[in-house]
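Every protein chain but one is kept in place in this view of the complex.
This part shows subunit A:
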Amino acid sequence: MTTTQAGERTALPLPPSAPTTAPRRRLASRLVALTRGGLVRVVLVAVALLWLTPTLGLLLSSLRPRELSSTTGWWKALTEPSQLTFDNYSALLNNDGMLESFWNTVLITVPTTVAIVLIAALAGYAFAWLEFPGRDWLFLVVVGLLVVPVQIGLIPIAKLFGVLGLFGTIPGVVLFHVAYGLPFAVFLLRNYFAEIPREMLEAARMDGCGEWRIFRRLVLPLGMPAIASLSIFQFLWVWNDMLVALIFSDSGSQPLTVALQSQMRQFGSNIDVISSGAFLSLVVPLIVFFAFQRHFVQGVMAGSVK
């Protein structure tokens, strides 16, 4: 979002209604412009409220007891705040299955993110700064792999993991995510590392630094902004995944998304479990989003056309 803000700042010296043109405008058209400006504001506030409503609905639903949720809507809690209770959440914390799946989500997401960043940083550095035959050609293959749908990997890898004993395990889910996250990660980091001034690397090499040292002491610190964006993006991507876990995890290794999905069949009668569980699964990404908003937006922007 920094880019947008910077853009707005540069736009400021040009005021919305340039004073030179104002006297030439008729009063009527100025009034129209004024009300239009007001109208735009009203519309945007309405849009913002509209966008917030579904999440608010989920939050309030998660705070109402089951008996109320099955008869009346969440908006009743706006006028009767006494309806709100943390019972659903305390029930959730006593629900071993849900808690276990929450930890599984963590155990899948964190190692995946770390592994992707490490492996992609190494490869990104090699693609950006090491010379070897076929480098450009190989990198184009990685660019091509950016859009390969995970669906193509489901059947073959399920079979492969069956043979390797990884099917239904957390390492299996992690490995799958690493594989399908790598093309984007390598692409992003290679492009970012390539922007590092050549002179810095040459100077380091001249000073007799080994490649490993250059990578650790120069490229990683300088590439931190891109690594941060990538980490956040990957973290959310894996945290939010359902499809891969639906296939590659079993009841003992399933993450929160799959545990919640299995509850959907009784939707309507178990809104207390589903809404509080969904909010639990959503609150971590939201914290990450608000804490690292800038990096997240940059990561998303860099990842477009994936």
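Throughout what follows, contacts are C-beta pairs under 8 Å (C-beta built on N, C-alpha and C of every residue); 3 or more make two chains touch, one makes a residue touch a chain; residues count from 1.
Quick note on the criterion: contacts and distances are computed from a predicted model.
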Undepicted complex member, UniProt protein name, chosen from "MoxR-like ATPase", "Cytochrome bc1 complex Rieske iron-sulfur subunit", "ABC transporter permease subunit" or "Redoxin domain-containing protein": "ABC transporter permease subunit"
Sole residue of A:L63, A:I170 or A:I271 that reaches the chain not shown, by the stated touch rule: A:I271
Residue among A:Q83, A:T169 or A:N240 that touches the chain left out of view: A:N240
Touching the absent chain when the full complex is considered, from A:L63, A:A128 or A:I170: A:A128
Absent-chain interface as seen on subunit A, which is shown: 1, 3-8, 10-11, 14, 16, 18, 20-21, 40-41, 43-44, 47-48, 51-55, 57-58, 61, 69-75, 119-120, 122-123, 125-133, 135-136, 138, 140, 142-158, 160, 175-176, 178-180, 182-183, 186, 190, 194, 198-199, 202-203, 205-208, 211-212, 215, 236, 239-243, 246-247, 257, 260-261, 264-265, 267-268, 271, 274-275, 278-279, 281-282, 285-286, 288-289, 293, 296-297, 300-301, 304-306
